[in-house]
Each structure stands twice: as C-alpha cells, then as structure tokens.
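Entry: chain A
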Amino acid sequence: MSEDSTILHIDGLSVEYHTRHGSARALNNITFSLAEQEIFGLVGESGSGKSTTAKTILQILPEAAEIEGGRILFKEEDLLTLDEKEINRDYRGNEISMVIQNPQNALNPVFTVKEQLLDVMKHNKGYQAMNKKQMTERAVEMLAEMGIAEAESRIGEYPHQFSGGMKQRVMLAMAFICNPSLLLADEPTTALDVTIEAQILQLLRNSVDKFNTSVLYITHDLSVIKEVTDRTAVMYAGNIVEIAPTEEIFSEPGHPYTRGLIRCIPGSSERDKILPTIPGRVASLTDLPPGCNFYDRCEHGQKVCQKKQPQLEQADDGHYVACFRYEYLSSEVKQQ
Partner candidate 1 sequence: MNLVEIKDLHVHFTKEAGVLDRILGKSSQKIYAVDGVTLKIPAKTTFGLVGESGCGKSTVANSLLQLVDPEAGEIIFEGENIIEADRQKTKQLRRRMQLIFQDPISSLNPRKTAEEILEAPFRIHPDLKKSVESLDEEIDRLFEMVDLSRQARHKFPHEFSTGQARRIGIARALSLRPDLLVCDEPTAGLDVSIKAAVINLMIRLQEELDLTYLWISHDLHVVKHISDRLGVMYLGKMMEKGDSDVIFREPLHPYTSALFRSSPGVESDEKENFVLEGEVPSPINPPPGCSFHPRCQHAMDVCRQQEPDLQKIDERLVACHLYD
Partner candidate 2 sequence: SDEAAAMDNSTLRIATLDHTQTLDPPYLNTLWNDGNIMFDIFDGLVQYKPGTFEIEPGLATDWEISDDNREITFYLREGVQFHGDYGEFTAEDVKFSFERIAEDDTVPDHEQFLYLEEVEVVDDYTAVLHLEEPMAQLFTTSLPYNAGLIVSSKAVEEMGRENFAQNPIGTGPYKFESWEEDIVLSRNENYWDQEAFVEGSPERVVYTPMSDAFARGSAVQTAEIDIAETSLDMKDSLEAETGVDVKITEGRGYWWINFTADKEPMDDINLRKALRYIISPDDIIAGAFAGLAERVDTMLASEYVGYWEDAPAYDVEDVGENHIWQLLEEAGYPEGEGLELSMRTGTSDERRLTAEIVQDQLADWNIEASIETMEMGALIDSAQEGTHHLGVDVFTTTPDPVYNTQWFQSGHHWNFFQWGSEEYDELWQELSRTIAEEKQQEIAVEMQKILDEEVLATWLTYGAKVWGLSENVEEMTIQPDNIIIIPHRTSMTEF
C-alpha cells in the first residue's frame, strides 16, 4: 500500500448520535485508508457503525449525529473542511457515489427510474454537455450493462415494478453512471437470494474493473467479504478492531472478536456439533466501558483490557490489530 495510490484516508474519525437517551458514540477514533481500485471490506455486527462510516464520508448523517473529530482525506482533500456546497458540487454523485442499505426502499417510489437517473446525471459534471435525449440513451445503455433486459422500455417504469435484484441493479447503474472514483456499497446484497446475490456480486466485481473504481464494501456477512474484498476492516461497537488483507483475516485472525466471528459460521465446523458462540451482547453505545469494548465478552481479557482502550497496531505487514493480548494469542495459534 504505497501512499500515493491512496484515494481515501480516514484518520481518527469519531461520530456521536445525540438522542433523548444520551449520546451514542457510533464511531470511535477510526482510521483506515483505501487504495485506488481496491475493494475494501467493512464487516461487523448490526449496529457496529458501518453505515455511519459511509454516511460520514458523504456527510449525509442525520441531524442527530455530530462529527466529533478526525479527518476524511479524499484525494488529499479533507472533506470535513469543505462546505456543504462544495461537497455537493464536487463529490456527492461525482467523485463518490453510494448504494444504500435497503434496496426495497432506496428508490423513490413515486418517480420513474428514468426520472431519477436523469436527475442524478444532470447533477453530474460529466453530463453537463449532454441534452436530455443523449442522457436517456446513456442511461439505457448503463442499465443494459447492468443486466437489465429490455432496458429501453423498462427505464420508464416505477421502482415497484422491478424485483429486488433488479432494483439493486438500478442502484448500481445509478452509482456507476456517475463515473465515481469511489463507490460506497452499504450491504448491497442483504435480503437477496443467494443466486441473485451472486449475480450482483459478480456484476460489482466486473464493473469495478471496468470503471476503475475503488469500493468501500460494507456487509455483516463474512462469507461475502471473502468473496469480493481485497482488504477488510472488522468493526466492533464503533471501533475498528482489525485491518488486514482479506485472506489473512480468515487464515490468521488476530483479534479475539474476529476469531469468534469466523468460528461462528455454521457449516465451517462439523455437523451437529455445538457451534462456538461469542457470549454476551454488543455493548450499549450510550455507556461504553472505559477499557476495551470487547472486554465483557472476551475470554482472554486481562486487567489492562479493562482500563485502557487498545489502539490499532501493526501486527504484520499490512495487518493491524487493536488488542493488548495479540502477541499472546498469535503465539497460541501458532502452537496449535
């Protein structure tokens, strides 16, 4: 990972939601970077702050959220220092595009697909010179490329006339039509059938190659991570606990949480055997313990874990782990 090929660098980013029941620290001092043309996975259980990360990058957080600190360097420009207008003009839907979590509801139900695509294109710098007809042609082309049959006639239809998989294709078309340098894909295949999921994943892979796009791929499904990503960050309760090339995550998981997750996957162990689980529940974000967030559920926890928050530290080349007990654990693994 050479510095000059870095397209996105997130540095010490913290975000809090202020709600009636107190403040929830959804992101706690997270740091990672994305290289050009890289597919970077972000994995974690529900509520760990994955979507918040993506929304923070585009600064489309809800009002209740507040960015507490950090930098988001995109192509060397700190997005957090830009004003709303600039971000809107130059980044959203231009340099960066995003596919949000819920395909069923990601498109506005009362406008045709064409209307929505064209509005996105009108906003995009690449299409300023085109007239409506040309834009329509381009949109149809894009839809066809994303595997929508008879795109010409279907472009005039409303979202509810598409199946879930096709909606996701439309979303991808919308994302790629912007020619982005970075795509934020927030669980694009959750709630789809495995066969459809496979189709979408393949489509994504192909398009990334074709459009030279970097991808931040968010999912809670480790097996998908394994399929598509080059590198992966594991999130737990607002922290990144481990970053590593994807293969290493599976072959030599560093953090106890990562290990737990991988062992949990049914089918990987023997049939009918009791699956290993991670005891307890994700800590409540409103009152986090002072030390390691995972301490409660960790079998290897020690005093130090209870007092201090571990920071990401390089464990191996390109492999970072936030755990005080890493050394001990890795030696244990090697022993086995």
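Candidates were picked such that all candidates are chains of the complex that A comes from, given by their letters.
As a working rule, contacts are C-beta pairs under 8 Å (C-beta built on N, C-alpha and C of every residue); 3 or more make two chains touch, one makes a residue touch a chain; residues count from 1.
Note that the structure is a prediction, hence the values are computed from the model and not measured.
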**Study point:** Chain touching chain A (counting every copy) in this complex, out of 1 or 2
**Key:** 1
Point to revise | Touch list for chain A against partner candidate 1, complex | key: 45-46, 163, 165-166, 193-199, 202, 205, 220, 222-224, 226-227, 260-261, 264-269, 271-272, 274-278
